[in-house]
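Heads up: the structure comes next, in structure tokens.
Shown here: the complex without one of its protein chains, the others still in place.
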Amino acid sequence: MSNLETPENIHCTRSHEYVIVDGETGIIGITQYATEQLGEIVYVELPEVGTTIPKGEAFGTVESVKAASEIYMPVSGTISEINHRLTSEPELINDDCYNEGWIIKVADFSKEDLEEAMPMDEYLSFIEE
Amino acid sequence: MIYHNYLPNTDESRQKMLDIIGVSSQEDLFKNIPVELQKNTSLVLPESHCELEIQNRILELAQKNIWPGGYVSFLGAGCYNRYIPSVIDNILSRVEFLTAYTPYQPEISQGTLQAIYEFQTMICNLTGMDVSNASMYDGATATAEAILMSCRITKKNKTIVSRALNPETQDVIKTYLSGPDIDIITAPINEDSITDINNLFELTANKDIASIVIQVPNFLGNIEEVRKIEQIAHNAGALFVVIIDPISVGMIKPPGAYGADIVTGDGQSLGNNMMYGGPAFGFMACRQKHMRNMPGRIVGSSLDSDGNTAYTLTLQTREQHIRRDKATSNICTNHSLCALAGSIYLSIIGPKGLKEIANICFQRAHFLASKISEIEGFKIPHDNFFNEFIMILPDNLSVDVFNKEMLDRKIIPGINLNSYYHELPGAILISVTEKNKPVDLYLFLSALRELVEEYVLN
Partner (left out) sequence: MTKLIFEKSEQGRRGCLLPEAGVPEIDPDSAIDSSLLNEEEICLPETSELEIMRHYVELSNKNHCIEKGFYPLGSCTMKYNPKVNESICQLPRFKDLHPYLPVTFVQGTLELMYELQNFFAEITGMDKVSLQPAAGSHGEFTGMLIVKAYFKNKGEERTKVIVPDSAHGTNPASAKMCGYEILEVKSNDKGQVDIEKLEELVDDKVAAIMLTNPNTLGIFEENIQKIAEIMHKAGALLYYDGANLNAIMGIVKPGDMGFDIVHINTHKTFSTPHGGGGPGSGPVAVKDYLSDFLPVPTIDFDGESFFLKYDTPLTIGKVRSFYGNVGVLLRAYTYVLAMGKNGLKQVSMDAVLNANYLKEKLKTKFFLPYEGLCMHEFVLSGKIQKEQGVNTLGIAKRMMDFGIHPPTIYFPLIVPEAMMIEPTETESNEILDNFIEIMEQIAKEIEENPEEVLKSPHNTPVKKIDEVLAAKKPNVAYKKQ
């Protein structure tokens, strides 16, 4: 798979989620590396809008045919939007994980939470190991 | 060295393999096992038997069982003596179905997979649901799993089960739910021997109930007030779980028609021998929206690389071999071969046969009940039943004496209900199936009349 263009203001976790900071909103999804490990994604379980979930807790699941992986909150926050398209087109995550394949958006998240997350170059060397 | 018809190795081939491996004896293959554990491990068991000796021993044991054909039986209560078309055993004995493993490799398991897909379709049609799994161990475990499923879906941890559920099912539910500590509330029955609606309404007041579970027809044979219970369940935000006798659907609407969310039941009636209680199979079906919370295997239809229809296990991320401790259940083995018997049975019986069998059971049961009620001293308290009903013995005829008198007349009467339901003294649950010929019913009635002479009129 060719490398996708990396968006700006992206922070990644050791469990392979990302958060893109877009003003006050955080856009959350899983990294390209994670999608490659999972293979073709066939189902995404999404949380309900309005729920508040602390950092590090699972908010949903992504599934391929032979694997299921929990997705953890990279930052604490309240879910303001979910990507409804994933219900019928889960492959968006494989095809374009940083744009059309985003999973949830959170409002009013704590910027301090970002400190533990890694910028993309650091994340790339982390997965090299 | 040992020669046995199930062991093809000879001393020569064993030696050849030992040489390749580089050890001198078969015992040496076990040298990684601590020696002290290998002491005194010779087995105190019978010597090897050849097939002829096995048959002799088995026949000796079989002779110690009664010959069931020598008795007329009215035992039911969750396991039924029913007509099994000859085709079923003939197909089940095909080794391709009998000795295959779980269809994990779909390219060489299309037979089992398509049969399960057809099974799922038949169960959906019988229950009025959208999705069925590939079968469970039995009706009781399927119901316990349905309750666990209802707790996952509603995120609540209390369930209400009717006291008119088969007591075996109630026992199994209690055992299963002791694992994750889910509370069970037992809904009482009323004087009509059906679930008490008023009580049920009060029990749901807190709206913290995950599910209400009823059985139709219930264990005592009667038809529940299903629509009222459906309303109570859904008003309380609980799922409505219904256990059915699949044969009864030949006469009574499938639970999908009256708002059930999950339907379970036991498939023994569908082409499986009684076999002293097992194996048969359980079934479980649900609405589309709850599919991903279902336990057990599910087969789906797909396409192969040539574009032809092909079947495969699907939605496997729910299961233990992938999800481990986060799986919807630990269930792994289903009861595939018994479910296959069920599919073949439903294919042979067909829609008209199912109606006819249901009608035969219903008519013969009601005929027997009406004739019993004409006999002095015997009472039939309810008539709201399908093919099993309560019969109350005369006051001065105890259950033990009744059973003995009937067995002396080569009749096995129904089960004694009093051991489960203390409010029903002298109550016997009588089951009538298509195997109970009209002449059997007359035999039963004349036996009762003889007992009246002896125990009521004197």
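Letters A and B mark the chains in the order given here, with residues in each chain numbered from 1 onward.
Convention: contacts are C-beta pairs under 8 Å (C-beta built on N, C-alpha and C of every residue); 3 or more make two chains touch, one makes a residue touch a chain.
Just so it is clear, the structure is predicted and the values come from calculations on it, not from any experiment.
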Would you indicate which residue among B:51, B:408 or B:453 is in contact with the undisplayed chain?
-> B:51
Residue ranges of chain A at the interface with the undisplayed chain = 40, 42-43, 63-66, 90
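We take it that only the chains that are shown with their structure count from here on.
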Distance between the centres, which are taken as Cα means, of chain B and chain A, whole angstrom = 45
For the chain B and chain A complex, residues of the former touching the latter = 292, 316-317, 322-323, 326
What part of chain A is in contact with chain B in the complex they form?
-> 43, 45, 63-68, 70
